[in-house]
Structure formats: C-alpha cells, structure tokens
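One chain of protein is taken out of this complex; the other chains stay put.
This part shows chain A:
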Amino acid sequence: MNVELTVNGEAHSLDVEPRTSLADALRDELGLTGTTLGCEHGVCGSCTVLVGGTAVRSCLMLAVQAQGEEVRTVEGLADGDRPHPLQEAFAAEHALQCGFCTPGFLMLLAGALAADPELGGDERRLDALLASNLCRCTGYAGIRRAAQRVARSDRSADSKDMRAPHIQA
C-alpha cells in the first residue's frame, strides 16, 4: 500500500505492506537506522519517535497509520551541524554508554519537554517519564541529569553556553 508521510521535514511516498511497522519503514525503506529496535513489542522504548510532536512507540504503530503524519526521528533532532540541546546535554552528562537506547530517550524527552518545559524541574514526573524506556547500561542518573540540564538552560538566558566542551559545532 502507498503511504505519504513527512519525515524530518521531508515528504516521502512509500510502498509498504500493511503489516510493516513504522519503525521498520523508517529503517528499511528510508535508511533512518538511528531509530533502534529492541523488543519489538512496546516494552523497551528504544524505537520511540515523534508523530505529530508526540512520542510514540514506532514498533506499535503501522507505517500505513502514519498516512499524512509528521514524523520526527533522532536524525531530525540536530539543526544542521549543531546538535540539539538534548544531544549536547546527554554528552555533557555522560547519559549514554552503549548508546542503543539513546535515540529513544532523546525522542521521548524531546516530545515531553516541548509539550511541557516545566517537566525537567519536577523530579517525580521526570522519573515517571524516564521509566517509559529501558537503559540496560542503567544510565538513568545521567539521563535524568541531562534532562534537568536542558530544563535549566531553557530557563536561563545564556542557553548558548551549555554546549559540552568536547563537541564542535
């Protein structure tokens, strides 16, 4: 079946089987392998992407259901060569080890913080959000610090200075 959707600002027309998940379409049809697949049944959250600005499990959504939707993946986070503040914060706070779960956490946080910038300052709600996804290296403390770092910088005027020193724009 034909699906027309926008991914990271670019319009695409795909021919997929109805049973193809959005995750598989992104990876296999569009080559966007930044979206990783862990469990393929909605438990681990590594395949989290934004659909219409909301974080969803792309393994639990069919590609044909994304007809007419705006999808954003981890490849669409950076602004050209400039990493997204979340990506910079993840590097600065050592919020990843193996990196497999990282795209899912980035998209989970990107959606949640865009909808509710106050979230990063509320530890209880932030922890409930981060429990959506699994990090098998158990780097949750670093991930939480990264989210809080972005929330802090959003509230301060000098958000440009939060860049991690070892990342070159």
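Going forward, a contact is a pair of C-beta atoms (placed from the backbone, for glycine too) under 8 Å apart; a residue touches a chain by one contact, two chains touch by 3 or more; residues count from 1.
Basically, contacts and distances are computed from a predicted model.
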item: From "Carbon-monoxide dehydrogenase medium subunit", "Putative tricarboxylic transport membrane protein", "Lipid-transfer protein" or "histidine kinase", the hidden chain's UniProt protein name; value: "Carbon-monoxide dehydrogenase medium subunit"
item: Touch with the omitted chain, as defined above, among A:L14, A:L32, A:A112 or A:I143; value: A:A112
item: Residue touching the undisplayed chain, where the options are A:N8, A:T48, A:Q87 or A:S153; value: A:T48
item: Those residues of chain A which, in the complete complex, touch the missing chain; value: 1, 17-19, 21, 24, 40-43, 45, 48, 54-57, 59-62, 64-65, 67, 108, 112, 128-129, 131-133
